[in-house]
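Okay, so here's the structure we're looking at.
One chain of protein is taken out of this complex; the other chains stay put.
For subunit A:
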Amino acid sequence: MDHQDEPTGRGGVETFDARSPSRRRFLKSMGVSGLAAATAPAWTQIAQASQASPEPVEPQQDGAPAEGEQQITLTVNGQQHVLNVVPNAVLLDVLRLRLGLTGTKKGCDHGQCGACTLHVNGVAVNACLSLAVSHDGDEITTVEGLASGDALHPLQQAFWEHDAYQCGYCTSGQLMSAAAVLNNPDIDSSDAALREALSGNICRCGAYKNILAAVQDARGRMEGSS
């Protein structure tokens, strides 16, 4: 009946097109039959592709907006994009469908689960409750922007080492919340303060114990390195 209950949202109508092909969409398009027919070398290629660093997102430069669209500039993980969006396009959907940045997850789509957490101008927010058009000129950091090249962020490394997930669906949101928390001097380093600060990220697998351990471990690494 409260925050965590089954969201009653209706299926969102996609009001814009995902235009650029992506590795993810390519893999999806192979479908079950494609995979079943795949030979061993093809499997190897897929495995290698999934382990490689994410491909850099091509900078987008839309032309004049069509009627009903507005042109915005978003800087996402340091890359500037000029995009035409309709007024009801949600930031989460634009990042995932238009830019192919699918690391940010859609969970409840109502600000209740935290799977869509990313940083806007350095502040952690729910991307599902953000209109893209309202973020014209903003700097967005998604989980794809957390690592430095092939070097994992200390939080990513710690999540890996502490097995701070099962299914992994909430992980990118957990990481982005934790990254903001560890940069916030107002939040003390106690486990209790951390639990409170991260309570907006729900983990249905219940990996909270390991998430907490990972974030505390990463705190130590980040303090040690600074």
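One rule holds in what follows: contacts are C-beta pairs under 8 Å (C-beta built on N, C-alpha and C of every residue); 3 or more make two chains touch, one makes a residue touch a chain; residues count from 1.
The definition used in the following text is that contacts and distances are computed from a predicted model.
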item	value
Listed names "FAD binding domain-containing protein", "Transketolase", "Ferric reductase-like transmembrane domain-containing protein" or "1,2-phenylacetyl-CoA epoxidase subunit A", matching UniProt entry of the absent chain	"FAD binding domain-containing protein"
Per the touch definition above, residue among A:59, A:87, A:206 or A:220 touching the missing chain	A:87
Contact set of subunit A toward the excluded chain (per top definition)	1-3, 5, 8-10, 12-13, 15, 70, 86-88, 90, 109-111, 114, 117, 123-126, 128-131, 133-134, 136, 177, 180-181, 186, 195-201
